[in-house]
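Not every chain of the complex is shown here; the ones you see sit where they belong.
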């Protein structure tokens, strides 16, 4: 019988309920080379979102009939641990995980120079051990780093972050609560040096001008992540340079 | 923009050919860059469904059917009806489609259709709740691709929206705490918006709307934009490998908005809603 009181997500002085400014991302931690068995790996934390990524390959593609004569194939599995979410996710791939595996793979296919490894396969595994908003973009950011850590030639690193529309305002890196209660969530990933978008999705309503504002805010956040990626990588290969950059 | 060696050789030739054409504003099938193929939309073709529609967009043929049933709401939305979208790329439709459970492409299609409908707030889902937390309408939307010549997104959204907009569902009433169907009356779904999606292919920084399957095999990448109405987008999906240059994003949004208005007009005509106030 109580009247529903709408939670105010943004205070009058333009702060979010976790205290962040609208264009402020959550604390980030990015590491490369965290798993020994894989050819390359990375770990990312964005707030409570915690994700491992590993890369195996290039290796022989199998079954053989999947091999491509002119290039490597890239496989990608984005998967969430059963305990990573509120409640318990049933084991097995959900439709959401299958879709996200596809969009992340397509983003990474854009940056990997697949033609260098005809007839081979590169496998990318993203394991979300805790999901607290922004997992697809954080997973992609880690996977891109793992590819570089594996020494696989790429045109550029790519990094991703979500932007949201919350109570009419465009915010960077929405929290889980903002994602659920807000008007829109827009994951974006870019290869910054190339000025290119590699992943773009929108769930929720935005006008054209809000969209452009959101895209530019995402670009800002991506720039920060890109620097963190390069630092993380630098600890391992101090000489790493994206191809073509001198 | 074009990266050497990225596509197998014949695809590279096709890519170059399409690019040469598009910079002159031309396409292989004679269309202009921003021109849709001929569109046909028929509704109420499946008598056993509550709503149905078939869309032919050039050589792409899609059927969507709507069925409804009583069910429990999801725990996190106790006061909303459920929408369940399923899409299948039938092996009938193309030699590229395999029989079997929906693969990643079919799942993506279903989820993009779902997003266009759900995020646009097309349906007043709170009006289809009979007992909050316990009994709501479940709306199944099943989309089948019957013949495939590129761009399954836009006609799937059109067919689904047309099937929903023309559906006649049973009237349910709460009697003594039970939800019962009134067998005499069928009613329409409460509708707020008529979302449409626009699929745009990119050849470098050149836009081509509604790519055919030949074009899809050669373009650099593609992006689908769902519009709730003239002013608001509800869904975006970049859906092939490849880059979208930041610099073309504004033009993509502008063109897609323009085409969405055109598609919605055709949709409204086909479902007999011309001039109807919403």
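Letters A and B name the chains as they come in the text, with residue numbers starting at 1 for each one.
The criterion applied here is as follows: a residue touches a chain if its C-beta (ideal position, glycine included) is under 8 Å from a C-beta of that chain, and two chains touch if they have at least 3 such contacts.
No experiment lies behind these values; they were computed from the predicted model shown.
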{"item": "Copies of each displayed chain within the entire complex, written as a formula", "value": "A x3, B x3"}
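Keep this in mind: only the chains that are shown with their structure count from here on.
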{"item": "Separation of chain A from chain B, taking each centre as the mean of its C-alpha atoms, in whole Å", "value": "26"}
{"item": "Parts of chain A lying in touch with chain B, wherever the complex brings them together", "value": "68-71, 95-96, 98-99, 101-103, 105-107, 109-110, 114-115, 184, 186, 190-191, 194-208, 211-212, 215, 219"}
{"item": "Residues of chain B touching chain A in the complex", "value": "5-6, 8-9, 104-105, 107-108, 110-111, 115, 119-121, 221, 223, 228, 231-247, 249-250, 253-254, 257"}
